[in-house]
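With one protein chain held back, the other chains of the complex are shown just where they sit.
To keep things simple, chains are lettered A and B as they appear, and every chain counts its residues starting from 1.
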């Protein structure tokens, strides 16, 4: 019996659900790496409904499905825009849910994944809906921490960059809090974590300098130019929230650096070769995690 | 031995051919629903050449092929426009027919599917060519009637909306006439069925009010804004050709409502929950029907 039919928000999952998925993901690692074959999802079809592009997310869902023997149908960008013009999302989802076994949806509007799930005859997985949720990203973030730090509880985790608008950060903070981690917030004045989160969770606002020698995880996100009134201000801020090999001199041996990607300048390429860099592994971990989720809703 | 190599026009099929496909489709329903596995088309490859987008048609062909164990290669929209600029359709089809086992083509120009079939080494299926034909739509319409009314002969069928330009309506009318159904036409003055059809088939022009209590099938199509000289006129007409739950009060218990989709406003969402609404099932029926067609040309 599946623990959930749809996966819309990380908030819908209990601590136990999360641990269940992470453990299942671990069993799929060899399949995800192409080292072991599986036909668990043979005969199943996934529809990727991406109303905005997200290469990594779409491709890793496609890889997850195909490595498990399933198949994938992608809606094209042109089809998406043609649908956006002429048909309700409800009708589209209703019809496509008659063709396939599971729908993965990405949509610019918050709430659209939940809305889609209400009109679907098959499981719907939210692959990001605007300012809303992106639960598979949160699960793969937790999985990365579990794999690279050995646990997901009792860690010191610093989140750095745009803490105001980043959907990824908001979901991750809640999950980290659920598992009793110590959370540090590092952001420019104008991109601080919204008050509503601070009421719910325990987190300290710090500078990277204050915590670099004690944190286990440094989660970096992009600071977007569009958030600033002028280019000068942006450059100044972005420059001081940039990680280089130099920045990491005082870091713990086993500090891991994560990033949801794509990165632009916020992590210098000099960091890539250090043992701290885990953001590319993090991207890979999306595959076994999505395998676990697909099996949960499909089997 | 296949009954036909290509499927270009519904007119190419005899009554017997049509019945053969509908019966075969019925055998594929469980596979289409993902309840039963099949590898009938394993090793076969279908190329979707869509020179204009048509989400439902493309996706249901892809589902049909994949649920039968076959595989699909989609031409992208960018590739389509690049071909449109630099290469003849004949050359494109000639080459792609050397890669795959069957070609499904959608093209804005009438006659292009037939033209493509003349340059292909493998079967070509017409998925709509401009004002021309869309035979798999007609077959799935007939299949829907067969499944939902229990037969496709001796029924009272009303076609409503744009009867002048709708390719779907023109093909369906001919097929309905072939099977001796009583046909009612409901359309605004300016969107009446062209004379040439009325000479060939028996059909009465009526109002919905006149026939709502006796028809078995109400087939609704969209009235497009572009057909009207001004917005006011369009709104007035569209408003009076709109189906609501209210409209159906005097309808027979077993009336079914069909629509080729996408719909905009011509069927109110209040109708969706009534037992009359069959347009979403109709969309699903495209899968087993296309399975039957693919098997006919491929095996």
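As a convention for this text, contacts are C-beta pairs under 8 Å (C-beta built on N, C-alpha and C of every residue); 3 or more make two chains touch, one makes a residue touch a chain.
Since the model is a prediction, treat every value here as computed from it, not as a measurement.
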item	value
Selected residue (touches chain absent from view) among B:82, B:190 or B:207	B:82
Options A:66, A:202, A:250 or A:275, residue touching the unrepresented chain	A:66
Residue touching the undisplayed chain, where the options are A:108, A:150, A:194 or A:262	A:262
Option from A:19, A:77 or A:198 whose C-beta touches the chain left out	A:77
Subunit B, residues in touch with the chain not shown (by the definition above)	42-45, 47, 71, 73-79, 82-83, 86-87, 90-92, 94-96, 98-101
Subunit A residues that touch the omitted chain in the full complex	34, 37, 53, 55-56, 58-60, 62-63, 66-67, 74, 76-77, 261-264, 269, 280-281, 283-284, 287
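Everything below uses one rule, namely that only the chains that are shown with their structure count from here on.
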item	value
Cα-superposition angle relating the copies subunit B and subunit A, to nearest 5°	120
Between subunit B and subunit A, distance of the C-alpha-averaged centres to the nearest whole Å	40
